[in-house]
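A protein chain is absent from this complex, but the other protein chains hold their places.
All chains are identified by letter, namely A, B and C, in their written order; residue positions are counted from 1 within each chain.
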Amino acid sequence: MSELLPLAIVLPIVASAAAVIVGRVREESGWYLALIGTAVQVVLAIGIATQVFGDGRITHHLAGFPPPQGIQLVADGLSAAVLSVVAVVGFVVLGYTRGSETHRTAFYAGYLLLVGGLAGVTLTGDLFNMYVFLEITGLAAYALVASANTGRSALAGLRYLIIGTIGASLFLLGVGYAFVATGTLNMMDLSAELAAAGYRSRLVLASFALIVTGLAIKIALFPVHTWQPEAYASAPDSVSTLISALVSTAAAYAIARILYSVYTVEFFTAVPTAQDLLVYAAALSVLAGSVLAVLQSEIKRMLAYSSVSQFGLVVAAFALANQTAFLGGTIHLVGHAVMKGGLFAAAGVIAIRTGARTVDEYADLAAEAPIATGTFAVLGLALVGVPPAVGFVGKWYIALGAVAEGVWIIAAVILLSTLLTLAYFARVIERMYFGMDVPGETAAVADGGRPTISPKLAIAVAAVVAVIVMGLGATWFASLLEPTMEFLFGL
Amino acid sequence: MIDLILTRYHYIAAILLLAIGLYMLIAIKNLVAKVIGLNIFQTGIFLFFITTGMVTGGAPPLLGPHAEGPFVSPLPHVLILTAIVVGVSLTAVALTLIVRIYAEYGSLREDIIREVRANE
Amino acid sequence: MTDVASLRPLAAVLVSAIAIVGIIASYRRPNLREVWTILAAVAKFGIVASMLPAVLSGTVYVTDMGTIVAGVRFALRADGLGILFALLASGLWIITSLFSIGYMRGLAEHAQTRYFAAFAASLSATMGVAFASNLVTLFVFYELLTVATYPLVTHDETNEARAAGRKYLAYTFAGGVAVLAGAVVLQWVGGTTAFTPGGIEALAAADPVVARGVFALLIAGFGVKAAIMPLHSWLPDAMVAPTPVSGLLHAVAVVKSGVFGIARVTLDVYGPGLMADLGVGIWLAAAAAFTLLVASLIALRKDNLKRRLAYSTISQLSYIVLGLGVGAPAALVGGLLHIPAHAFMKLTLFFCAGAIHVETHTDDISAMAGIGKRMPVTMAAFAVASAGMAGIPLLAGFVSKWYLLIGSVAAGGELFAIALLVSGLLNIGYFWPVVYTAFFETPEEHDTKPVIEGPFGGRQSARADGGEEHPAAGWARRSWRGDETTWFMLGPILAAMVGAVALGIIPYQAWFLRLVEFIVGGL
Partner (left out) sequence: MSADRRLRPYVESNVIMTVVRILSPFVLTYGLFVMFHGAESAGGGFQGGAIVAAMVIMLAFAYGMEPTRQWLSNRLIVLLMGGGVLTFAGVGLGAMVLGGDFLEYLEYGSVTASKYGIELVELSIGGIVSAALTGLFFAIVHGFEFKRGEEE
């Protein structure tokens, strides 16, 4: 059954090519091809997930060559989870693009290419192959960000391209150093060879530093996040929903894959300074992201900075390198993708219905768009970490992992992030519901506007339901992830 | 120190290219020059990769009836082939965006664009 | 203590959650909307009361809903302490919803659907807090309570209300984070956060420094809502909310969930024994004593009636915390009994303040001279309840203060006993002027500072804005019920007062003392 893996990567790319060709003949066909492509992708992802969670890791050797020489595709619990999120969010957000401005075939070709690239990053077992898929994802993302025909989005797209390419090139240089140190590029092989080459050797340390910095740029952690706010704010709403949910998530998955499959946990025990640096940089990103988010006036820029802070949390969890923190990081990675996507979708619906884009324009919106503001508030509180939602469960495991590791400062920062996230969401919720002016006095008043459900709003509501269900189902997911964690931690 | 330079000169060249590329990206205001800087930065990395494949006295990696002896490792070459195509497509997309920016703001210099946007 | 799997605790939590749907659905027809609230209140009280006899005979109803986080059950247990708090909150919700209907219609407030929906949501969260079986489930409902009560605090949508709401959110979420931190470290040290009467054994084995740290975190976390002195300043600001909100939430549900949390920590996480060995009980009692004295002193100076009542709540809550801190069985009984006692008395006082505000739009005590002639029944209830607060016999306040005094003396804390007595005097100090100016003065020859002369308070306090001056002819005396408030408000006032008196005269037969003794016995 290991044929599903290459299919999950090739099919979206083939669909993208088909979309271009059919697009020449019939202009409208772009959306339908994208629908078919992402629907099939969801089926494949679920197939892979059931297979992986059924009986452990599955691998596929491209072109029949055994691993050290050939490229190997691998799917374990972590990658199956991220792949399912990519497929489902890719499929759902497509409904979002239907409603909004009519897109040309080039947009849907780029959309499918992005889904294909993300699937590639998630499934690849070869380090250089991960660079190629990261670049494919990046390329599609740059084009999609610039697809809104305003000057601002072109400038943001160019800035994203330049900084993203530097990140990918650093990643490539890191891969080069690892290749020079060991002579192989396959991840499983590398973990053994790197240990043989000695973790403290200068070459291996340099490769680790370069790879992690490159991916940090891709995830937009604090010092190197400058491309993200402008890119998310100026992209069309459907694109910023898709990209905020998936692109950084895939890059964060890539860091987890490298920390646990390539450099494995022994690297951190051999080089504790590397672990401390990564953990403290991530914690700094949590604090700085939240502070910057509070300063923003434009909603989408605020949500972009909130992503910087939340991914700081995820990377800190992965860097703590114990099982509970890893589980927390994975749950928050998946949960954050759904929450942030839902938030951007809700912000988009509010913008369309009321034209409000900045925090001040959000005054008194509860009457005009009751359901959209309702979903924005609930998703905001979920991200803050108010229980039954998935935000709380992720934070609980990460905090428990940090405490078990004895890293008290990080545990404090993680728990403090609740208040920091609250700082910028309470501000918006207060304006939405308790507005600026005092409404008129009416006797025994019956209030509340007439709610209407558009397809875009349905997506935001679906995100809310998903967040609650994932919150309650987290322990089931933890049991599913058990075998993968045993394998990754080499128990 | 001298023998270090004599034996490791290709690494030094690669690092120099990286430095020049980064400097151009950061210091020069013109957008097209930035993209050129980006290309130089990537060329530095390609140079680093290709030179790692060198085996002194190695024969070109072609299997033929009378090929023998140590071969130059072909793997870096293959990798860099893909990386070059990725680099080219990135440059192409960047230039297309620059065309749009020029059409929108009428200038290629980053500081002038910032002024134009500031008083928009 | 036999556990019986049953759905009643879950039903108690969900009743008002379902009512929210009904309330929002019937936003066009206010009368139907109010029926939903009343129905939910009565049903909830019915469910909780149905569990009372069984709990008194030792069975515990449990609803187990799987694990929320690895190693932590998401379960609701209706044990003695849970039933005490749930019975109190659901009982008082009935009379408060009646009062709210009268109040909101009297003032023709805006956004009433949001008000009643948030009220129902906060009550279901309170039930969750009462029945939580471990610290994590308690934290889940603790945070939901904050989210549900926030719309009520900022109901008026004025700048002042928004500032109060922001302060409320900041304080209570900070408290939530402290509780979460405590729960995380407890899970790591003790292996479990489940409430076990008499304390978690593994905690005793843990090293004392971490155990004290966890205790500090948990008490700080719950202390925010229990308004212990350094963390109290959100409560007076939250008085800007409508009076029924201040009544139920800030005298019964919200602050009581803070005190209830401290009770859970002291009784079911640490247990009196371990608290004594760690020497943390004394620190808790000291903080409580400090709070109850200073809060009463501040209350003396407050001219706004609701702010004075807020500071009196802060000091009365510390009675309960003092009882829990001292740890002697009698002090525990006194502390736990003061929860219902204070609830009934303080609710009566807030209802009277609400009635005065609706009828005469005055909030400041200096402007209430001679109001007893205009609203005799309301002010009589106010007088009875404030006498109870001061601890005058035959009223609820006396019984709990009696047990507290015996307990603190038995545990060797004479200083705490003295503090309690001084606080009783201070209570008289700030309640008697209200009663005196209401009944024995007329607006002309009104002495602004009957009790304390000198630099503190004084005449220059700002007039109540918006309220019209007293009618020139003074509070002309009309028929008996004359222009008292509508029955919607007068009824709940009298009901709450009767509760306070009943708790004073027959505390045992009125279940609460029996329940408290059962809890303290079970430790």
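As a convention for this text, a residue touches a chain if its C-beta (ideal position, glycine included) is under 8 Å from a C-beta of that chain, and two chains touch if they have at least 3 such contacts.
Keep in mind that what you see is a predicted model, and the values were worked out from it rather than measured.
S.K.: Where does the absent chain touch, in terms of which shown chains it meets?
M.R.: The chain that is not shown is in contact with A, B.
S.K.: So one chain is hidden, and I want to know which residue out of A:V10, A:A192 or A:V465 touches that hidden chain in the complete assembly.
M.R.: Among A:V10, A:A192 or A:V465, only A:V10 touches the chain that is not shown.
S.K.: Among A:A119, A:A140 or A:I299, single out the residue that touches the unshown chain.
M.R.: Selected residue, touching the omitted chain: A:A140.
S.K.: Which of A:I21, A:A192, A:L295 or A:V465 sits in contact with the chain that's absent?
M.R.: Touching the chain that is not displayed is residue A:I21.
S.K.: From the listed residues B:N30, B:T51 or B:T96, report the one that touches the chain absent from this view.
M.R.: Of all options in B:N30, B:T51 or B:T96, contact with the hidden chain holds for B:T96.
S.K.: Return the single residue from B:A27, B:A59, B:V85 or B:I112 that touches the missing chain.
M.R.: Selected residue, touching the omitted chain: B:V85.
S.K.: In the full complex, which residues of chain A touch the absent chain?
M.R.: Residues 3, 6-7, 10, 13-14, 16-18, 20-21, 24, 60-64, 104, 106, 109-110, 113, 139-140, 143 of chain A touch the chain that is not shown.
S.K.: For chain B, enumerate the residues touching the unshown chain of the complex.
M.R.: Output for chain B: 60, 62-63, 81-82, 84-85, 88-89, 92-93, 95-96, 99-100, 102-103.
Here is the rule we go by: only the chains that are shown with their structure count from here on.
S.K.: If you average the Cα atoms per chain, which one ends up farthest from chain C?
M.R.: That would be chain B.
S.K.: Sort out for me whether A-C or A-B is joined by the greater number of C-beta contact pairs.
M.R.: Greater number of contacting C-beta pairs: A-C.
S.K.: Using Cα averages as centroids, what's the distance between chain A and chain B in whole Å?
M.R.: Between these chains, centre-to-centre, one finds 28 Å.
S.K.: How many angstrom between the C-alpha centroids of chain C and chain A?
M.R.: Going by mean C-alpha positions, chain A sits 44 Å from chain C.
S.K.: Residues of chain B touching 2+ other chains?
M.R.: Chain B, residues with two or more chain partners: not present.
S.K.: Quick check: what residues of chain C touch more than one other chain, meaning two or more?
M.R.: Touching at least two other chains: none.
S.K.: Any idea which chain A residues touch chain C in the complex?
M.R.: Residues 324, 327, 381, 384, 386-388, 392-393, 395-397, 399-400, 403-404, 411-412, 415-416, 418-419, 422, 426, 430, 433-435, 438-448, 472, 474-475, 478.
S.K.: Contact residues on chain B for chain A in the complex?
M.R.: Within the complex, chain B touches chain A at residues 18, 22, 25, 31, 34-35, 38, 41-42, 45, 48-49, 52, 75-76, 79, 82-83, 86, 89-90, 93-94, 97-98, 100-101, 104-105, 113, 117.
S.K.: Would you tell me which residues of chain C are touching chain A in their complex?
M.R.: Contact set of chain C toward chain A: 24, 27-30, 33, 66-70, 104-105, 108-114, 136, 139-140, 143-144, 147, 151, 154, 156-158, 161-162, 165-166, 169-170, 173-174, 176-177, 180-181, 184-185, 187-188.
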